[in-house]
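Yeah, one chain of the complex is gone here, protein chain that is, but the others are all in their spots.
Labels for the chains are A and B, by order of writing; each one numbers its residues from 1.
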Amino acid sequence: MSAALVTLGELQRALGGELIGEAGRSVTAIAALERAGPDAITFLAQARLRPLLAASQAACVVLKPEWQADLPTGCAALLTPDPYLYYARLTQWWAARQRAAAPKGVHPSAQVAEGVRLHPSASVGPFAVIEPGAVLEAGVVVDAHGWVGEGAHLGEGTRLAPRVTWGAHCRIGARGLVGSGAVIGGDGFGFAPAGGAWIKIEQLGAVRMGCDVEIGANTCVDRGALDDTVLGDGVKLDNQIQIAHNVQIGDHSAMAGCVGVAGSARIGRHCTFGGAAMVFGHLEIVDHVHVAGASVVMRSITAPGQYSGIFPLDDKASWERNAATLRQLHQLRQRVRGLELDREQQP
Amino acid sequence: MSAALVTLGELQRALGGELIGEAGRSVTAIAALERAGPDAITFLAQARLRPLLAASQAACVVLKPEWQADLPTGCAALLTPDPYLYYARLTQWWAARQRAAAPKGVHPSAQVAEGVRLHPSASVGPFAVIEPGAVLEAGVVVDAHGWVGEGAHLGEGTRLAPRVTWGAHCRIGARGLVGSGAVIGGDGFGFAPAGGAWIKIEQLGAVRMGCDVEIGANTCVDRGALDDTVLGDGVKLDNQIQIAHNVQIGDHSAMAGCVGVAGSARIGRHCTFGGAAMVFGHLEIVDHVHVAGASVVMRSITAPGQYSGIFPLDDKASWERNAATLRQLHQLRQRVRGLELDREQQP
Partner (left out) sequence: MSAALVTLGELQRALGGELIGEAGRSVTAIAALERAGPDAITFLAQARLRPLLAASQAACVVLKPEWQADLPTGCAALLTPDPYLYYARLTQWWAARQRAAAPKGVHPSAQVAEGVRLHPSASVGPFAVIEPGAVLEAGVVVDAHGWVGEGAHLGEGTRLAPRVTWGAHCRIGARGLVGSGAVIGGDGFGFAPAGGAWIKIEQLGAVRMGCDVEIGANTCVDRGALDDTVLGDGVKLDNQIQIAHNVQIGDHSAMAGCVGVAGSARIGRHCTFGGAAMVFGHLEIVDHVHVAGASVVMRSITAPGQYSGIFPLDDKASWERNAATLRQLHQLRQRVRGLELDREQQP
C-alpha cells in the first residue's frame, strides 16, 4: 500500500522518537528491511537482523539508539527504545491517513429497527440489519451485511467488518474490532441424551467481551448455556477460531488461527496459544501459559510456562515405523524393565 | 437471560415431574447449581455434585427422587428420574416463552423468485434470497441474509439462523436448525491431475439431511461429486466443522467443534467425535464409536468403543527431548531386541 508523500519530520512529530537526518526528507511507503527502497521507511526490531542494515537502501530506519552506528551513510533514522512498537504505531498512523472513514449514519438500504439506540456518529452499512433494543455507541461501525441482534451492545469505537453476525444480547466494550464472517453468540453445543437421541439444551446466556478485543475472520464465539461466555480486555483472537459456550478468557490472552476451546474452559490472563492448539473443556489454565501450535491441552495447567505436544514430522516411511512402534511403547517399557530386573539378579 | 415471573406450578404443569413445595412460588431465572440465587430454579444431574446441594440458595432444584433428602430447608424440588433431560426441556420451554417468534411471511426487502413453494407460515427475513424452485414448508424460517438455492427443500419447522447459505437441490427434513455462516452444498474438492495442473471435477450431487439435524455456525457440508452427501436423522454438528463430499453420517451421531471428515467416509449411527477430531477419507466407522477430541482416524474402525490418539502435552523442554527420541523409536525397539537376544544367548 503506497501513500502520498510523508516527511520524516511529520512522522517524528506524530509518533515521537529522535530523528537523525533531514526532517524534510520524504517517504511514500513502509517496507520490510530487506526490501525497503529509497522511497521507504523501515524498522529494525531484532538484533539478529543488524547485519542487514549495512546494505539497506531505505530512506529511514526505525531502530534502537545503540544500533545507530550500523546505519549506512545517507540513511536517516528514528531512534526509539522499542522499534517494533514504533512500527506498530507507524502502521496505525499510516492506515488512518489512507483509509477513508466510514460514513456516519445509516445507509439507505440498511434495516434498523425501532428503538435501536444509535449514536449519531455511528455508521451502519449497506444491507445491515440492526434488531430492536440494540445499542451502538459513538463511532461504532457496522459494515455491509452486518447483523446485530436484539439487545446487543457495541461499545464506543467498535468496528464490525463487512458481514459479521453479532448475536442477541451479546456485548463488547470500546475499540473492538471484529473480522468478516465472525459469528458471535451462536448457540453453544449442548444436548441431553434421551433414548439414543439428543435433546437440545437452549442456550440462554450471552457473550460478554471487554475493551480492545479483536476477533478474526470466520471466528465463532458461542453464547453461554446459562451464564455468559466471557472474553477479557485486550483479548486477541485470530481467524477460524472456535470458542465454545461458557469459556472464560483472561485479559490480554491471544490465540492464533484455528484454535479451538471446548466448553467451560477457563483460561488465564496473558496466555498465548499457537495456531490450531486445542483446549479441552472444563479445565483451568493459569496466567502466563504459552501453548505451542497444534498442541492439545487435555488437563488443567497450574504453572506458567511453555507447553508443547506435537508429533514430530518425518518422512513417511520413518513415521510409519515409529508410529507402529509407538502403539507398543508401553510393552517396550515392560521389556526394558525385564532386562533391568535380569541385570539386577545377575551375580 | 431473565424472564418474567414463572411459578413452580406452571413449570410442573408444562414439564411434568413431582413438585415438592409451594406451587405458587415463583422464579425468574434458570441458573447453575453453584450460582443459583433465591429467584432461580436449578438442577442436579450428577451424583458427584450432591455435596453442593446443602449450601444452595436456589428456590427450586430439579433432581432425582432419591436425592430429595439432601435438599436444604425451604428449597422446593421437582422430582424426575432424568434431571438433565428435564433441564433440557426446561430451557426449551423457557426460550419459547421469551423469544419472539419469527414474523410469518416475506420481509419486503427479501428476494423470492417466481415459482418458490412457500408455506404461508414460513418466514423469510431481510435481504434473504430464495432461488427458483425452492420449497419452504410450514414454519420454516430463513432469517436475514439467508440464501436458498434453486430447487432446495427445507422441511417443516426448519430454521436457518441469519446468514446461512443453503445450496441448490440440497434437502433437510423437519425441525432442522442451521447456524449462522454455515455453508451447505458448497463444491466438494475434486480434481483430476493433468500435466501438473488440477482439472476441476464439477460436483453434481447434493446434500441430503434427515429430521432433527442441527448444524453449527460456520460449518460446511459439501455436496457430493455424483451421489449425495448424507446426514441421518438427529445428527448434531457443532461449529467450524468440515464435512467433505459423499460423506455419510448415521442417525444421532454428534461432532464437536472443528471436526473434519474427508471425502466418502462412512460413519455409523450413535457415534461421537470430540472437538478437532479428524477422519480420513474412504473409510468406514461402525455404530457406537466414540473418538476423543484431536484424534485422527486413519483407518476404518470395525468395533464399537472409545478411541484416542493425542500427543500428550508437556513442558516444552521435556516435549523436545521426548519428541526427538520418538523419531528414533523404531531403532530403540531394535536396540531392546538386541539386548534381549544377547540375554537369550547367555549361558
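Just so we're on the same page, a residue touches a chain if its C-beta (ideal position, glycine included) is under 8 Å from a C-beta of that chain, and two chains touch if they have at least 3 such contacts.
These numbers come from a predicted model, not from an experiment.
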Per the whole complex, from B:V27, B:L118, B:C211 or B:A262 the residue touching the absent chain is B:A262
Touch with the missing chain holds, among B:R89, B:H107, B:H145 or B:R269, for B:H145
Of B:I20, B:A45, B:V286 or B:L339, the residue that touches the missing chain is B:L339
Can you work out which residue in B:D82, B:D187 or B:D233 touches the chain that's missing from view? B:D187
Chain B residues touching the omitted chain (full complex): 111, 127, 129, 145, 147, 149-150, 163, 165, 169, 181, 183, 186-187, 189-194, 196-206, 218, 220, 222, 225-227, 240, 242, 244, 258, 260, 262, 276, 278, 280, 291-292, 295-299, 305-312, 314, 318, 321-322, 324-326, 328-329, 332, 335-336, 339, 342
Would you write out the residues of chain A that touch the absent chain, in ascending order? 1, 30-32, 35, 82, 84-85, 87-89, 91-92, 94-95, 100, 109, 125-127, 144-145, 161-163, 177, 179-181, 212, 214, 216-218, 234, 236, 238-240, 252, 254, 256-258, 270, 274-276, 293-294, 310-316, 319-320, 323-324, 326-330, 332-333, 336, 339-340, 343
